[in-house]
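Right after this comes chain A.
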Amino acid sequence: MTLLEQFQLWLGSIWPGWAAYIVPAIVGIVVVLGFVLTMVIVFIWYERRLLGRFQVRLGPNRLGPEGIFQPIATAVKILLKEDIVPAKSDKVIHWLAPVIVFVPVLMIFAVVPFGERAILTDLNVGVVYVVAISSISAVGIYMAGWASNNKYALISALRAVAQMVSYELPVVLAILGVVLMSGSLSMTQIVASQKIPFLLLQPLGFVIFFLGTVAEMNRSPFDLLEADSEIVAGYHIEYSGMKFAMFYLGEYGHALAYSCIIATLFLSGWQGPLLPPIIWLVIKVMAVFFVIVWMRSTLPRLRVDQLMAFAWKGLLPMAIINLFIVAAEVLWLSEITPWLMVAVNFVFAGVLVLLWSKLFTLGGGRVEV
Partner candidate 1 sequence: MTKALNGEEVAKKITKKFPGSIAAADKAAVVVTRKSLYQVAEFLKNTPKLDFDYLTNLTAVDYTDYFEVVYHLISLKHNHSVVLKARCYDRDKPAVPSVVSLWRAADFQEREAYDLMGIIFEGHPNLKRLLLWEGFVGHPLRRDYL
Partner candidate 2 sequence: MLDIRCGGIISEMAIRTEPFILNIGPQHPSTHGVFRMRVTLDGEVVVDVEPVIGYLHRGIEKLGETRTYTQIIPLTDRLDYVASMTNNFAYVLAVEKLASIEVPERAEYLRIIMAEMMRIANHLMAIGFFLNDLGAMMTPVLYMWREREKLLDLFEMVCGQRLTYNYMRIGGVSHDIPEEFLPALKRFVAEMPGFIDEYDRLLSQNEVLLARTKGVGILPKDTAINTAASGPVLRASDVKWDIRRADPYSIYDRFDFEIPVGTVGDCYDRYWVRMQEMRQSVRILEQAIAQLPEGEACAKVPQLLRPPVGEVYGHIEAPKGELGFHLVSDNSIAPYRFHIRAPTLINMTALKDMAIGWKVADLIIIFGSIDVCLGEIDR
């Protein structure tokens, strides 16, 4: 019984049925969206300051103490810009694409647990919902690339489809490992079953999931969709003004959504001593995002065929093997103390990663023309 359902029940005793259903829903949505948008603003600030620090410089520090008003200034600047639509582009699709990229990101937050009973809707297929919704953005990106009537955007759109489709598989298989261990697809159940965080119980699954979601987010080192140095902003090359703001917020929204999912599935969500659950969730999300920004600032980007090779020849086999190992453990080892599973899993993870790094070649090469 989530907090929202309790609120609905209480209201139902006072108000007519339809109002008792709609009003708490709207309140819930507003609260969640408020959280999301605030955190996106915080993320923008956090990333820019962190990137500055990684790059031997201060980040933005002029507007407000430590530059906390910088994202607001950025948002205002983007909103005031002229909305340019290329003449020969497909106007309807050009307008629709940012919507399709941005809205699924917001929809993911419907199943993120912010506390013990604080979740917008406790779907008993929460994980499936997340996986399904997150793959809609790929369609939006392809629409943006196609409708811009620009060769650079087209190259980026084709790469986008390839990348996002191929990274879905390892991600889903890694989630399946978590689902096996917790025995349920519902997000609240997964959090509740993490006495020891799944990070320790399934290190390999965590690594696969983490790398897969960084690729889904189009972040360095997998950001060849918007590779500044090659295809000059890729799929959003012809967007400006509010539509570009949707892409920009969508990118950080994606980062926030996936960080929340990682924190929920692998880092035991909102659980933690002393502090209120929402604070713990924010701490974990910020920690995950720190690692993501760290990767962005340090690593150069992969080429598209190397990216695909990494997904299909690197992550996918390891994800399948991980699934078998987890299934075997749940079958035989779950009665014994879970710390044994931790040790076994770490050994397996270490061995597999070493083996793969020796056998794996990042494909591609010169093509005879």
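A word on the picks: all candidates are chains of the complex that A comes from, given by their letters.
By our rule, a contact is a pair of C-beta atoms (placed from the backbone, for glycine too) under 8 Å apart; a residue touches a chain by one contact, two chains touch by 3 or more; residues count from 1.
This one's a predicted model, so the numbers in the text were calculated from it and none came from an experiment.
Colleague: Any idea which of 1 or 2 touches chain A in this complex?
Modeller: 2
Colleague: Show which residues of chain A lie in contact with candidate 2 when the two form their complex.
Modeller: Those residues of chain A that touch candidate 2 are 51, 54-57, 151-152, 155, 220-221, 223-224, 227-232, 296-306, 362, 364-369.
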